[in-house]
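Note that one protein chain is taken out, while the other chains of the complex remain in position.
After this line comes chain A, so read on.
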Amino acid sequence: MLAPSSFHHQISTPNPLQINQHCNFRKPIWRRQKSVVRCSQNKLGGTKNYYELLGVSIDASPQEIKNAYRKLQKKYHPDIAGEEGHERTLTLNEAYKVLIRDELRKEYDASIGRIGAGVGRGGFGSIWKGPLRPQALFVDENSCIGCRECVHHASNTFMMNEAFGTARVKVQYGDDDGKIETSVDSCPVNCIHWVNTEELPVLEYLIQPRPKPGYGIYGQGWERPADVFMAAQSFSKQLKQQEENQQKYAQSSNEEEETPAQAQARESAYRELKMENFARIWSWIKKSNTGQ
């Protein structure tokens, strides 16, 4: 079974090449090797998100988050680091506030595309009635026209996603085979597919619309891969690579000590995680003021 928690990382990670280039001109040669390592870890560890900012794993317990927060505060709090610590501490406080509160963390996880391990927490994907079968139902919501035929014929299996006006599978085999047969046939655009059960989680994950990266309050929206089946294929391939990489570099990662590369990554995380539009303008103003 695939771990859903690591699904999105590949997708929303910025091009690793960019990061490598970035490291190359920022860091002296001897560090570059590590930076590359870090970058590949970065690919695993997610985008520049709050988890990375705090240097905790995506499944970190509240206790781990607290410890990491304290450790970083001791380093960056303006009482210790002086004025320069202000911006960092702001971001740290924000990250901590979100990750330490269950409801905010869930919301945040959803916004970065991370869905909690297992069904139930994130609430996406279908559940199974009865034993797992080799074939499962999957609605390609890109093609669905929202005719409600399937829901009409097999209401225990299909449901409407009202927010997006498309149908999706609620319960695998929620109705008897006859009803399911009828509903699949009733679809005017043939968007209900029988798929392999092991492919299902990937497909269901990918079909979830996720926020488009926006700039400040503009340009945000939702998107999903145009061809979910193609996306699933390449996704699985990347996932395999990722696992290989993970094994390769597992021993080189040291949890306790922050390597210069990790510091570097956090550095850029701070930069990237800048507040919205306005905050950016203000920090710029501040900078130019203090520069005088």
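Rule of thumb we're sticking to: a residue touches a chain if its C-beta (ideal position, glycine included) is under 8 Å from a C-beta of that chain, and two chains touch if they have at least 3 such contacts; residues count from 1.
Methods note: contacts and distances are computed from a predicted model.
Trainee: Given the options "Molecular chaperones HSP70/HSC70, HSP70 superfamily", "Dynein light chain", "DNA replication complex GINS protein SLD5" or "DNA-directed RNA polymerases II, IV and V subunit 3-like", which would UniProt use as the protein name of the unshown chain?
Mentor: For the chain missing from the view, the UniProt record says "Molecular chaperones HSP70/HSC70, HSP70 superfamily".
Trainee: Specify the residue from the set A:D59, A:D79 or A:D227 that touches the hidden chain.
Mentor: That would be A:D79, which touches the missing chain.
Trainee: Can you tell me which of A:Y96, A:Y173, A:Y205 or A:F235 touches the chain that was removed from the display?
Mentor: Residue touching the absent chain, from the options given: A:Y96.
Trainee: Can you list where chain A touches the absent chain?
Mentor: 63, 66-67, 70-71, 73-74, 77-80, 82-83, 85-86, 89-90, 93-94, 96-97, 215-218, 275-279, 281-282, 285
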